[in-house]
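Encoded as structure tokens, here's the structure I'll be asking about.
With one protein chain held back, the other chains of the complex are shown just where they sit.
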Amino acid sequence: MNQPVSTEFGAQLITLMAALMLVVQLLIIAQRMLLTTIRLFAVQSFFLAGIAAVVAFFHNAGEVYVVAVLTLIGKVIFLPWLLDRQVRRIQIVQELEPLLNPTASMLVCGGLTLLGYSVARPFTSLERLGNNTLAVAITLVLTGFFLMISRRKALTQVLALLTVENGVMLAAVALTSYGMPLVVELGVFFDVLVAVMVLGILVYRIRETFASMDTSKLSQLKG
Amino acid sequence: MSLDLAGILVQTALLLLVAPLVTGCIKNWKAKLQNRRGPRVWQPYSDLAKFLAKSMVISEHASWVFRSAPYVVFLSALVAGLMVPMVSAQAPLSLFGGVLAVVGLLALGRFFLALAGLDPGSAFGGMGSSREMTIAAIAEPAMMLAIFTVAISAGSTNLSQIVQASQAPAWRLLNPIHAMALAALFIVLLAETGRIPIGNPATHLELTMIHEAMLLEYSGRYLALMEWGASIKQLVLMTLLVNVFFPVSLAANASAPALALGFAAYAVKLLALAGAVVVVETTNAKLRLFRVPDLLTAAFVLAALALLSTFLFQ
Amino acid sequence: MLLTWTLITPVAAALASLFASSRRTMALLNVLAFGLTLGFGIALVGRVLSHGVISEWNAFLYADALSAWMVLLISAVSLGTSVYAGRYFQRDLAAGAVTPGRVRQFHVLTPLFAAGMFLVVLANNLGVMWAAVEATALASVLLVALYNRRTSLEAAWKYIILGSLALALALLGTVFIYAAACKNAPQELPSFNWSQLMTTAHQLDPHLVKLAFVLAFIGYGTKAGLAPMHTWLPDAHSEAPSPTSAMLSGVSLKVALYALLRFHILTTACLGSGFSRHFLLGFGLFSMLLAAPFILVQRNLKRMLAYSSLEHIGLICTGIAMNTPATIFGAVLHMGYHALTKPLLFVAAGNIHQTFHSLEFRIIGPGVVKVLPLTVLFMGLGAMAAVGLPPFGLFLSEMTVISGGLAAQQTTVSVLILVALLASFCGILQQLFRILPGARRPERARTERATDGLAAMALLLGGLLLFSWWLPEPLNKVMHQAAAIIGGQP
Partner (left out) sequence: MEPFSCDLLLKGALCAYLAGVCASLLAARRERLAAVAGFGCAALAGICGIGAAIWALLQGAATPVPTFDLWPSVLPVLKLSLRLDALSAFFLLIVSSLAVALSVYSVGYARAFYGRKNVGVLAAFYNALLLTTTLVFLAANAFFFLLVWELMALSAFFLVSFEHEKPEARKAGVLYFVMSHLGTGCLILAFLLLFQCAGQASGDFGPDSYSFSLFHALGDKMTPGRRDAAFLLFLAGFGVKSGLVPLHIWLPEAHPIAPSNASALLSGVLIKTGIYGLTRVLFDFLGTPPNWWGVTVLSLGTISAVLGVLYALMEHDLKRLLAYHSIENIGIILMGLGASLMFLHTHHEVLAALALAAGLYHTMNHALFKALLFLGAGAVLHATHTRDMEKLGGLIKRMPQTAACFLIGAVAISALPPLNGFVSEWLTYQALLQGFGTTSSLFRLMFPLSGAMLALTGALAAACFVKAFGITFLAQPRSQQAAEAREASPSMIAGMGLLVAACVFLGLFPTTFLRLLDPVTEQLAGIELSPMLSLANGLVLGSSSQPLGGTISTLGIAFAALCLITVPLGLRLWFGRRARTRIGPTWDCGLQGLTPAMEYTATGFSKPIRMIFKALFRPRREVQREYDFSPYFATTLRFESHVEEVFETRIYRPLNRLVLRISRRLRALQAGSLQAYLIYIFITLLLLLLFAL
């Protein structure tokens, strides 16, 4: 395939979508409704799939398309559906009082973004398409980590873990020339899938025995 | 190195005869000072003869330790006596042990005396043994430090060496070191023989008697041996005191005039010391038992000062 | 085809026991599978000694001395625990603590757990290695949550959340390493195999490798249970069924450490021994020193053993971090002896747990020797080994590490190691000596006795004693080669 319009347009597209992913992440942190969190996660995964498609298109590397499609099916359709079914079965909608009130969380996320950028600064020369996607990736990881700390609901923690996963996949796609070798991508993808299923089982059993998804009840093991 | 048998026999006889005499003199003079007539000077000899002849009553609870204690006390005092130079500068058994052996033998005697006190199972004996061992334990460091001071200046614990060293020309009659050591040893003498400030040899009052409490159960021959042993021990300590600090005219060789002069000087010194003891006994009251350690600590400090002075003045 | 067979056998056993009829056949299958893998391990050691490095499927599976040594450890521990697991669940089923479905789940997941660990050790591709570590995590979390107790669920949840989050960071680290490789050779797709990366290590961008190592260290360090990321370890190891906690404590920590060591070797090759060594040293010492107070005031038997594992892992890390042939050899030796001692202790703890239905020292109370004399004998000997008393090999390996440290003029580190070892000795001795000996209080005398672990304990103790006093030449050589690899000379 010859070189289409210009890689410069592709870079802009990727940077836009990375920025949108970060915005979605901040939205997830800001609000407390479970169902919206799942849908926002789906949107974020959609953007990730988009980036993968753009990279594949501009580097005309076949396997990256596979990655994009897999992300689309898995993280945009299947996982949200699975989590949705779980939420509906447990009929819990509202997230409990998080560790930090929203404004404080926003400040922390701002700080983490700054840290992400400072860590990523020496590597800007690496990216071929779209600048500071690496910074966004690291920020996504850090904010995902913070989200997991601040939320007490088991399901929200699962989602936080998935956003961290998205951050890592973004780094994989952005940094390396064609993404990681296919066998690694497949391995990672299936592991994430199995992980979510196992987490689902555990959430269900916690819901059975503790009659709530509040992980702060899980504190009998001391010393 | 040869053990002259004659010296040993003479010294043994001397020890056996002079010891009761000294006790008798002290008792007699003390009575005179308290303007009483008091017993005759040779009263102890008749007491001993009487006890030796009388038959004995032994407690039913007593064991063989009770029966063997008198012999151990008597013999340990006697052997210790043979190691101390009385008349001639060379003590007969000086090769078998120096001043440490004398102290050890006296301790052996005291050990069995205390055990004998406990054996019949009476409270007096137990109290006497407990007090005797306590006072002896407190007196020991003072005595050892005084002996160390003297031995250091003489360079050996062998009594003959100590005596000869103090006869050397550089020796002055009472330099400060020897004065303080003498004072310390005098207090220790009073403690060891249970004289007035520490114990009261005259009475059988359980508050004041220490030595007599242990002899309470003895009678007849054993009592004689015990009494005799005690007076020999007293004589040994007084001789030690006298000959180490005033080694005037100790017979250097076995010639008759030297021995006679030595014996006379020895008698004078001994009686002088006995007089000093009598004066102390009559002018002082008996100390409470828990004040005795303060006195003996004073003796220890005196001996330590003597030691320091050998270090400072030399 | 040796490596593939080592991977296939446990997976086959897992599938077979999925459809097996009775519990006994499942147990037998497991034992058979792990016996085979032990045979393969020994054969692998022999092959590695003769050929140096073995790789199959054009270097997808790669086994050098270090991985051969790890295969040996994994199969030994798994064999020991599977021998015990058979009888262990018979009593639990009778007591109704576990449903038959869960027992089947155990007999399926344990071989998968072991297979995951084999894959970690044999995979050449760092991404595949990450996926294998993730697989072992997932398999073991369901094992931890086998019982329906509230505390097991809590332990499992913490284990999976902390584990997955940490592994996400590890994945990021792996991505960065790969990015460094891509930057190095932009035109064609660089292979992600560890052996290739080692050849081109010195040209990698040092800054990127540093960032990658930091993230990988946090990720795999958490799975290896280094303090302060160790918080999941006591919960998971004390709530899991005893055979699983034996495998977790005995070897799964070391497998995660193995993954961390692969990164350590890579970073040392790239940046020299200044950077990654200090991480291992600092965190290793911190783990040892942090474990001691927790052992001193511990109230639960299995949690105490878990903290003791934390301390041993800390010692292995510090030994490797001191980076002299003697200390690294001591650390590798320590891995071997610890892999035999810890399962022994957990099997004995399992016996005590099933007899007294509790792990609290207060409830077990003095006089266990009157109820379970042989188990107490094995536990006493195991505890003596774990605290490093002479008749057992751990004394030898600890002394090698400390004397190596002093020979390398690192006196303060060696002193800190010794202090930590002494503190944990006092803690363990005091706690165990409060419950094991003594007269039995009458009202607790008549509990029925669980003594099924004896065969497994005898096997483990026999192995430990044998190898404490007789170190066969091939084993010695493979350990020296493994130490050389960790030290950086291929």
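So that you can tell them apart, the chains are marked A, B and C in the order they are listed, and the count of residues begins at 1 in each.
Convention: a residue touches a chain if its C-beta (ideal position, glycine included) is under 8 Å from a C-beta of that chain, and two chains touch if they have at least 3 such contacts.
Note that the structure is a prediction, hence the values are computed from the model and not measured.
Of the chains on view, those touched by the hidden chain across the whole complex are A, B, C.
For the options C:185, C:363 or C:415, the residue in contact with the chain missing from this view is C:415. Of the options A:48, A:68 or A:148, the residue whose C-beta touches the omitted chain is A:148.
Touch with the hidden chain on the side of chain C covers residues 157-158, 161-162, 165-166, 169, 207, 210-211, 214, 217-218, 222, 228-229, 231-232, 234, 279, 290, 293-294, 296-297, 326, 329, 366, 369, 384, 389-391, 395-396, 399-400, 402-404, 406-407, 409, 411, 414-415, 418-419, 421-422, 425-426, 429-430, 433-434, 437-439, 469-471, 476.
In the full complex, chain B touches the omitted chain through residues 1, 12, 16, 49, 52-61, 63-65, 70-71, 74-76, 78-79, 82, 93, 95-98, 100-101, 103-105, 107-108, 110-111, 114-115, 118-127, 129-131, 133-134, 136-145, 148-149, 151-152, 155-158, 161, 216-217, 220-221, 224-225, 289-290, 293, 300, 303-304, 307-308, 311.
Interface residues of chain A facing the missing partner chain: 99, 115, 119, 145-146, 148-149, 152, 215-216, 218-223.
Methods note: only the chains that are shown with their structure count from here on.
If each chain is drawn as a node and touching chains are joined, the picture fits none of the line, ring, star or complete shapes. Chain A and chain B, compared by their mean Cα positions, are separated by 102 Å. By the touch criterion given at the top, residues 125, 127-128, 130-131, 134-135, 138, 141-142, 145, 148, 150-151, 153-158, 160-161, 164-165, 168-169, 171-172, 175-176, 178-179, 182-183, 186, 189, 191-192, 207-208, 211, 234-235, 238-239, 294, 297-300, 303 of chain C touch chain A in their complex.
Per the touch definition, chain A reaches chain C in the complex via residues 119, 122-123, 126, 137-138, 141, 145, 148, 154, 157, 161, 164-165, 167-168, 171-172, 175-178, 180-181, 183-184, 187-188, 190-191, 194-195, 198-199, 201-202, 205-206, 209-210, 215, 218-221, 223.
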